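Beneath this line is the structure, given in structure tokens, with notes to follow.
In this view, the complex is presented without one of its protein chains, the others remaining in place.
When the chains are written out, they are named A, B and C in that same order, and each has its own residue count from 1.
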Amino acid sequence: MTAVGDKKQTLAAAPQRDASKPITMVAAINEALDMALTRDPDVYIFGEDVGVMGGVFRATDGLQARHGVERVFDTPLAEAGIMGLGIGMGLAGLKPVAEMQFAGFLYPALDQIMSHLGRYRHRTRSRFTLPVVVRAPYGGGVHTPEQHADSPEAVIAHVPGVKVVIPSNPQDAKGLLLAAIADPDPVFFFESIKMYRSLKAEVDPGYYTVPIGQARIHRAGDDLTIICYGGMVEVCDRAAEAAAGAGISAEIIDLRTISPLDTATVLESVRKTGRAVIVTEAPRTAGFHSEVAAVIAEEAIDSLLAPVVRVTGFDAPYPPFTAIEDSYRPTPTRVAKAIRRVMEY
Amino acid sequence: MTAVGDKKQTLAAAPQRDASKPITMVAAINEALDMALTRDPDVYIFGEDVGVMGGVFRATDGLQARHGVERVFDTPLAEAGIMGLGIGMGLAGLKPVAEMQFAGFLYPALDQIMSHLGRYRHRTRSRFTLPVVVRAPYGGGVHTPEQHADSPEAVIAHVPGVKVVIPSNPQDAKGLLLAAIADPDPVFFFESIKMYRSLKAEVDPGYYTVPIGQARIHRAGDDLTIICYGGMVEVCDRAAEAAAGAGISAEIIDLRTISPLDTATVLESVRKTGRAVIVTEAPRTAGFHSEVAAVIAEEAIDSLLAPVVRVTGFDAPYPPFTAIEDSYRPTPTRVAKAIRRVMEY
Amino acid sequence: MSKTSTEVAASAGTLPAAQAAMAASVLQPAAEGQPEVPMLQFITPQGTLNAGEQPLPDVPLPDPETQLWLYRQMRRIRHFDERAWVLYRQGKMGVFPPYGGMEASQAGTAAALTTQDWLFPTYRDTGAALTYGLPIAQTVAYWRSSPHGWYMPEDLKITPFYIPIATQYPQAVGAALAERKRGTRNVAMAFIGDGGSSEGDFHEGLNFAGALNAPCVFILQNNGWAISVPTAAQTRARDLSRRAEGYGVPGLRVDGNDILAVYAVTKAAVERARGGEGPTLIETVTFRIKPHTVADDPTRYRTDEMTAGWDTKDPVLRLREYLLAQGTLTEEGEAAMLDEISAEFEEAVAAADALPDPTPAEIVDHVFAQPTPQLRAQRAEIMEEDSA
Partner (left out) sequence: MSKTSTEVAASAGTLPAAQAAMAASVLQPAAEGQPEVPMLQFITPQGTLNAGEQPLPDVPLPDPETQLWLYRQMRRIRHFDERAWVLYRQGKMGVFPPYGGMEASQAGTAAALTTQDWLFPTYRDTGAALTYGLPIAQTVAYWRSSPHGWYMPEDLKITPFYIPIATQYPQAVGAALAERKRGTRNVAMAFIGDGGSSEGDFHEGLNFAGALNAPCVFILQNNGWAISVPTAAQTRARDLSRRAEGYGVPGLRVDGNDILAVYAVTKAAVERARGGEGPTLIETVTFRIKPHTVADDPTRYRTDEMTAGWDTKDPVLRLREYLLAQGTLTEEGEAAMLDEISAEFEEAVAAADALPDPTPAEIVDHVFAQPTPQLRAQRAEIMEEDSA
């Protein structure tokens, strides 16, 4: 069987880079995609503007040039169509990596996601499985137009059969994305728009994976546990740094995967510190922060020395008003206030 | 201005009924819709099969005959279209009451819901408001075909600007639906399929409303608080009844509205009993039960004598397998086990 | 302002009459400038060869051997449909959506595939699935909502029946595109109903297939009804095949009760897709003479007049007349055929009866390749409860 995607003549070598030079998260994501395309002929990348243009954030920059338009292609503008395409390709045994241009624009695909993406293995008792990855930039902080700053991760986390991964830094982003592509089941991969370029870090230039379902201790501490992910990690870090100045030792857990949640790591830390602050930038009611709080309330009640405090967006749409939108997203100041609340309780 | 919907000649009188005779929840819903159509010429009812046929559950039975095909009409089969139609009618100042045939089929409408339904007042600073009601049968327990038994209420509750109401009995259903139609903002109204006909009760035949945002003490008790809504209320009731036999006095809170959540009623009860069990039939991860648990963990930690326990569906799709589906939905036995867990802690 | 359809309907009074008026009136404006697209038809409802000019002159009449084989397919799936009703009444089958009267549309389309091709059926398309090769025992198990009915055989490329309307269309494009990317000549066929053609996924699927040149054959079974809503209230369009043009895709219309025409058209579309020439939309014009499901009561939304005429267009009897007249089929040959079909069915039902019941813990199986810690805990919880 001659696989069109195998035609190696179209494959230009990935550019070499200096491993000691820090790179952005979007560059790390680009590198992971490039590597996946090179290693596995079943990997296909598609979405709106991902091909010729290389994506609105340049996450797929250069990939079509190196791997050909069979492997990396632009689709018509229709998210349900993109998700359905990915599901169909997955049914047929390929490894589609679809991009939703913004998380706020994945909503038209929710029927495909809720009705099928997470159900196919279950309903066919594993006859059909969906090794599909969906990438979507999410969250606020960079003054995008209306509807471009949504954080709908709790909605996807509520869908059985779909994993949800949200990296907070370049090294994790690359390894988690490679793990997502290698995963035999559907993985949603949310990428903080704010983090795409705000932070550079050294990234292992080789192939490696970061396990899905394992949180990471971002910062060790004893007095309280801050639980966060994605774009909130750097915000919490700054709050923890400030708290350290006041003699408070905060442990930060970067969940990395929110579904399945690494409850073991969360609970171990909370049992140690006795205090939990959970930070997300999604609307308050029924956000994923609430799931984390619920797990703690169910499993670590005896260890709690203070209320479980959530620092979140508000029960209003992410505001399209540039001058004030930064007050919607949790700031180090708001996290610091929560830290005080649990410490002074 | 001659309003077509005003043409009273098509309006046949609603059938009289004996107020002392108990009626089902679906009959109460039908009565509320009939009354709303009669009282307010701006009310319009539409959806798939709601007109000629009167709905797959007969919730709109007879309404087209009594109020005419201008007021009660069938649409093409497309949920985003139905939701968009409702939003457009709402923008123009009417009071649309749209039906989604099953909650599991509202997913194609989620883009309209998430992108617009809850945002319009906010983005136009109240220039445009959406007095729109969306009704959707939800939940399991009656051996429907695949995808017909979903409980996606947490997803809607996470959408800012949209209220979510879920009645558990005929009297509330009528008053809450009339309140939803009178409400100036979008209200989602989930109707437990299992409860449609499983319970009859006396219902006030006149016009009345039950306030949105207020929970109801379904059963008073002192030892623990069970928090639930919709189809789970009768399940919890049976568990509480059994517990009473063992000398345990359970208080049951029927939330009735999940967004905005009546935190005052929940917290007052939990502060009194010191124990909370939350019961829903939705998948476990990031369900609305978790929001309730989070509120308790944030606001009533000092009163807690035991973990906050969630009794829920599982992290799997609602199974399309008749012989075993009843094990997915919480049973009185599973609730009883949770009661034991918090009491014996 | 001219009266709207609904105004006409409102003044009409009684319900089915109102609906009939609505249907008639809604059609009017579209009908003005829009002539009905002609349908391919080889065999008339009277069972004679259609002597008129055909709209698709390139599409040939199938040969007698194929004709007989197609007749057998229809008989076989009609048997299933009829027996399903009986089993339902006996409590041995769940809520089944019948397709009786639509056999030509289902068998004639699916018969054009091999099992290397993909089939995406809806809940209505049990007949298509059986024709494709889905084992009867498994099909019975499916309609009993047993997990055994959902595990599709590894050597078939058929999905379980689709319930969420229209979602299968873009997915079929994905499967078809995957075949093309792999360099095979396999195609994907997806079914939809007249109601389903109103969903956005119908549009996105067809447009993607055109834009990406996916080897897809889209079957649109226009059976006149979406539960209680007649096609005329579903859309102002006279015919649905015309939509294909808007995607640069050929749209064909065929008498959906003439299996020879259905088969011939589908075969041509399948070959076109195999040859890399892209997708085709085929509207099979048929009728749902049966209720929506075995549990539905159609008198709530339609009168006898609204279904009148369609019983005489029965696809099985039509081909039978023709084959008997041609001598391709004999009464004895038919009797033997029916016996075989019946025996095959009874054996399969016995096999289905013998399938073990699932256990509650299976609820949380097959969610992921590796169960998560959460699912392991939940499985233990179910097992504990089950054994209590």
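Throughout what follows, a contact is a pair of C-beta atoms (placed from the backbone, for glycine too) under 8 Å apart; a residue touches a chain by one contact, two chains touch by 3 or more.
Source: prediction; values computed, not measured.
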> Which chains here would be touched by the one that got left out?
Replying inline: A, B, C
>> Of the residues C:R243, C:R318 or C:H366, I need the one that contacts the missing chain.
In response: C:R243
>> One chain is left out of this view; which of B:I45, B:L63, B:A78 or B:V203 touches it in the full complex?
In response: B:A78
> Which residue among B:A59, B:V72 or B:L94 touches the omitted chain?
Replying inline: B:L94
> Taking the entire complex into account, which one of C:L40, C:M93 or C:A233 touches the absent chain?
Replying inline: C:A233
> Which of C:G101, C:G210, C:G224 or C:P371 sits in contact with the chain that's absent?
Replying inline: C:G210
>> Take the complete complex as the reference. Which residues in chain C touch the chain that isn't displayed?
In response: 1-2, 4-5, 26-27, 29-30, 33-34, 180, 183, 185, 198-204, 207, 210-211, 213, 233-238, 240, 242-250, 275-278
>> Contact with the hidden chain only, please: which chain B residues?
In response: 1-5, 44, 70, 73, 75-76, 78, 80-81, 83-94, 96, 108, 111-112, 115-116, 118, 121-129, 160-161, 163, 184-185, 213, 260-261, 263-264
> For chain A, which residues lie in contact with the unshown chain of the complex?
Replying inline: 4, 7, 10, 48-49, 51-54, 56, 64-65, 68-70, 73-74, 76-81, 104-105, 107-108, 143, 145-148, 284-285, 314-317, 319-325, 327-328, 333-334, 337
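Simple rule for what comes next: only the chains that are shown with their structure count from here on.
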> CA centre of chain A versus CA centre of chain B: separation in Å?
Replying inline: 32
> How many angstrom between the C-alpha centroids of chain C and chain B?
Replying inline: 35
> Residues of chain C touching 2+ other chains?
Replying inline: 147, 150, 160, 164, 200-201, 367, 372, 374-375
> Among the residues of chain A, which are close enough to touch at least two other chains?
Replying inline: 80, 108, 111, 115, 118, 122-123, 160-161, 260-261
